[in-house]
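Every protein chain except one is present and positioned as in the full complex.
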Amino acid sequence: MGSHSDGTPHQSGTVATTGTTEMERFPDPGLPPHRPRLTDVESKAAKRAERQVSLLFLISILGSVMFFVGYFGVRVEGPLYDVTNPTATDALRLQNLLLGLGIALAMFGIGIGVVHWARTLMPDHELVESRHAVRTEEQRADAQSILTTVYDESGIKRRPLLRNTLIGAAVVAPLPFIGLLKDLGPTNLDPLKETLWDEGVRLVRDPSGTPIKASDVTLGSTFHVVPENLNELSHHEGYLDEKAKAVVLLMRLDPESVNVSPDRADWNVDGIFAYSKVCTHVGCPVALYEQQTHHLLCPCHQSTFDLTNECEVIFGPAARPLPQLPITVDADGYLVARSDFHEPVGPTYSQRGTHVEEMQGEAN
Amino acid sequence: MSTSTDYEYKPQTSTGRIANFVDTRVGMSPIVKEFGRKIFPDHWSFMFGEVALYTFVILLLSGTFLALWFDPSMASMEYEGSYVPMQGVEMSAAYVSSLDISFDIRGGLFLRQLHHWSALVFAASVSVHMLRVFFTGAFRRPRELNWLVGVGLFLLAIVAGFTGYSLPDDVLSGNGLRIADAILKAIPIVGAYLSMFLFGGEFPGHDIIPRLYIIHVLLIPAAILGLIVVHLFMVVVHKHTQFPGPGRTENNVVGFPVGPVYAAKAGGFFFIVFGIMALLAATTTINAIWNYGPYDPSPVQAGSQPDWYMGFTDGAVRLMPGNWPFSWEWTFWGMSIPFNVLLPMVPIMILFALMAAWPWLERWVTKDDREHHLLDRPRNAPFRTAMGVAGVVFYTVMLVSASGDLIATHFHVSLNDVIYWLRTAYFVGPILGFIITRRICLALQRKDREIVLHGRETGRVQQLPHGEFIEVHEPIDEYKRYRLVAFPDYQVQPAEPNGKGKITGLEKARGRISRWFFEDRVAPVTPAELEAAHHHHEAVTAGTQDKELVR
Partner (left out) sequence: MVLALLLTGGLYAVATTTNEAKAQTETYTAQDIEEGQKLFLANCSTCHGMEGAGTPSGPSLVGVGAAAVDFQVGTGRMPMQANGPQAPQKAPQFDAEETQQLAAYVATFGAGPGVPEEEYLDVTQGNAANGAKVFLANCAMCHNAAGAGGALTRGKYAPELMGVEENHIYEAMVTGPQNMPVFNDANITPEEKRDVITYLKTLETNPSPGGFSLGSLGPVSEGLFVWTIGLAVIIGFTVWLTSRSA
C-alpha cells in the first residue's frame, strides 16, 4: 500500500493511507495455553457432570409426560367466561399452563443437557483453520475464458438480429402475467363518493338498530349511529363495506357555543350535530367524545377535532375536518338525514378533490 | 466412474452398511470431510442469528399446526362455541376459527400463543443480530451482499408479522388494515386503485383475509427460506468472522469444530430457544383477540397499536402534525396529496436506504477495500458506533411514539405534552445520540490505553517510603494486552485528486466526512509507549509486587 498522491487509481483490496508509516504494533502472542476444566482433571467431577446431563434428559421426559397430564387430565367443561362461575376458564388456564410447561421442560431438558454436556465433557481445545480466498486469480482466469467461449459459441455477438428480437420477446413475455392481475379489483372509484345516507334515511343506534328521537339526545350524550337501511344488507351483500363509510357520531351541544357557518345553518337540529366517524387521517373510527371540551379524539393517532368549529383539526396528524352529515327531524320526531355527505368520507386519495367538486355540484 | 476401491470397503456393522449404501449413491464422504470438523468461533453475541433461525423454525412448525384449524375466509356466520361473551354474534369464519382454536381445541391456545410470541422474538432477534453485525463491522468485504440479504430478511420479517396478525380479523388488526388501506390511498394517482386491487373492491371487502393468508403462509415463508439459504451459504463460503485476540488473524478461524462441540451447542440452543418460547406461551397471554371482538368498522379501543415491529410506522404518523403550522394536505394539478400521511414515510425510507447502503458508504469514506474477517469492538470504531446509535435513537423515538397514549396514562402526564417532547426528540435525539456515543467510545478507548500502559487497578493502596500513597496497579498479561491493542487505527483520508489530477466535489465532501469521523481518534498503544510508561513507573515505585498472570 502506499501513498496515492500520484493519482493512480487505488488497487482493489487495499486501503489508502495518508503516507505515514505504519506504527509499530505488539506482536501476536499466539493462542493462550489451554486451561483444563475441573471435569478434565477430576474424574469425580466428570462423573458428576455426566449425572447432571442425564438428570436433565430425564427432566425432559417428565416434561413430555406433563404435557399429556394437561392434555388428557384437565377437563375444560362448561361455558367459558361465565359471569358467576369461572371454573371452566380456570381449567383452560391450567391446561394451557400444563401443556406449555410440559413442552418447555421437555425442550429445556434436552437443550440444557446437551449444552452442559458440550461445555463440561466434550473437549474444549480451541482449534485453528485457515481461511481461503473467495476466489483465486487462477479460478478467475479460467472462469473468464469459459465465459468467453460460451459467449462466442452462442453466436449472439455475430447475430445482432437474433439478440435484439430475443430481448424484445423477453421483455414482453412477462406482461400477460401482470395483465392477469387486473381483475384483482374494480377500477371504478365512484363508490368512494357515495354512502347509504340519503334524504329521509333515519339515524339508528349501532348495534341495536333502533331509531333515535331528537329528544333522546340530551346535552352531553353521544350516540353511535348507522343509517337504518344498513341493517337490510347481509354481510355477503356488503354490510361491512357500507358501514365502513356510513358510521356517524351524534351529539347535542349548546347552540350558543357552536360556530355554524351560514351554508350549514340547517344541518343541525337545535344543537344536535352529526359527523362522520371515519377519521380523515387514516380511517380509524373517531369515537372518543370529550363532553366538556367538545373535542372528538381519535384513539389511533390522537387527531383531535373541535365540535364547536365544524370539527376543525386542533391537534394531531389529521389535515381535514370530519365531514358533517346534514340532519333534520321527520314528522314523528325521529332524526333523519337531509342528504348524503357533501364530500367523500374518510382518508384522502388523489381523486378526492375532483369527487368533492362532483358531489357539491350535484348537491346544488 | 467408480474405482475398484469403492467395492472393496466392507462395513462391519449394520449402521456402517446403511451409511455406506447412502455414501456410495450420494457422495457424503467429501461433504463430511469438508464440514465435519469445520471451525466456528464462539461469542455470545454471535448467537442472535441462531435465535432468529430457530424462532423461524418454531414459527413454521406452530404455523403448520394452526393452519390445520384456521379458516381464512370472510364468510359470515354466528359464533356457537364455548366463549360466552361472543355467543350468537355474527362474525367472519376467520374470527370464528381463531376463537375455536383458542377455546375449543386442546392445545390451540398454546399453539396460538407460541406462534405469536415466536413472531415477536423472531423480529427482535433479526433486529438485534443486524445491530450486532453493524456495530462490529461484520458487513465489510466480502460480506456486503450478505448484509443486503439480511436487510431483505429484516423487511420480510415485518411483512410476515403484519400479514399474520391481521388474519384473525379482529377489531385491532382490522383497524390496522384500515390504516394500511389509507396509506395506500394516499399514494398519488394510483393510490385508490391500489386500494381497490388489494381489497378486491371497497374496504374491507371479502378478499383481503384469504389474500393475506396466502401471502403469509406461502409467499413470504418461501422468500424467507430462500434468503436464509443464501444467507447461510454465504456464511459457509466466507466463514464466520471473529473478534481480534491472541492467535486470531485475518487469515484464520479459531474456535470449536462443528462435530461434536459446535453442533451440540447450536443444536442444544435450538431446544433452549424452543423452551423459552414454550415457557412464554404457557404463562403469558398474547393477542387476546376475544377481548377485541370481530372486525367491524364502528368499534375501536383506546390503546390501539400494532405489534412492536410495526410500531415505528405508527409512531411516525402520530408525530406528524396535520394542521400545524398549516394544513399538510395540498392540491397539485387537481390531485389531493395528503403530505401529513406521506411525509413521515420519507425519513423511514431514507433510514432503511442508508442502512442497506452502509457497507458502500463506509467503504467510500474510509477508502478501505480490504477483506475484513476480524471484527471491530464497537468502541474501536467510534464513527460507526455513533452513526449506528443515531439511527437506533431515531428508530426508537418513532417506536416509543406509538405508545404515546399509554405513556400518558401510565405516568399521569398529558398526552399532548408527550407528543411535543417526542417531536423534539425526533430531530434532536439522533444528534445527541451521535455526539454522546462518540464521546463514550473515545473515553472507553482511552480507558483501554490506560489499562495497557498502567495495568489493572487492584484497589490495594500502598504507602511508599517517602510517604506518598499509591494504588497498586497490576500489569496485564500479553494475551489480555493483545486484545486491547489489536484494532485497526482508522485515520483521516484527506481529499485526493483523481486520475485527471482534479479533486472532484464528491471527493472534497468525502474528505470532509472523513475528517469529521476520524479527526478525534485514539490510537492503540505501541510497544515504545509501554516502555516509556514502565520507565515512569519504576521511577515512582520502590518495590515490586507479585505479578499474577491473569487470563
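Read from first to last, the chains carry the letters A and B; within each, the first residue is number 1.
Just so we're on the same page, contacts are C-beta pairs under 8 Å (C-beta built on N, C-alpha and C of every residue); 3 or more make two chains touch, one makes a residue touch a chain.
Nothing here was measured: the structure is a model prediction, and the numbers come from that model.
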* Check the options B:Leu194, B:Val258, B:Ile286 or B:Met335 and report the residue that touches the missing chain. => B:Ile286
* Structure fact -> Touch with the missing chain holds, among A:Ile59, A:Val128 or A:Leu288, for A:Leu288
* Can you work out which residue in B:Met77, B:Ile158, B:Ala408 or B:Ile470 touches the chain that's missing from view? => B:Ala408
* Structure fact -> Among listed residues B:Val273, B:Ile451 or B:Ala533, the absent chain is touched only by B:Val273
* **Absent-chain interface as seen on chain B, which is shown** => 42-48, 51, 84-89, 102-103, 109, 113, 117, 120-121, 124-125, 128, 171-172, 265, 268-269, 272-273, 276, 280, 282-288, 291-293, 298-309, 311, 402-406, 408-409, 412-417
* Please identify, in ascending order, the residues of chain A that touch the omitted chain? -> 35, 37-39, 80-84, 86, 89-90, 92-93, 96-97, 115, 119-120, 124, 205-208, 213-224, 251, 269-270, 285, 287-293, 295, 297, 299, 302, 304, 315, 329, 333
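To be clear about the criterion, only the chains that are shown with their structure count from here on.
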* Structure fact -> Cα centre of chain A to Cα centre of chain B, whole Å, reads 18
* Can you check the complex and tell me which residues of chain A touch chain B? => 4-5, 7-10, 12-18, 20, 23-26, 28-32, 35, 71, 76, 78-83, 88, 92, 95-101, 103-108, 110-115, 117-119, 122-124, 126-131, 134, 181, 184-187, 189, 191-192, 206-207, 224, 226, 234-236, 238, 240-241, 243-245, 247, 277-278, 281-285, 287-288, 299-303, 312-320, 346-354
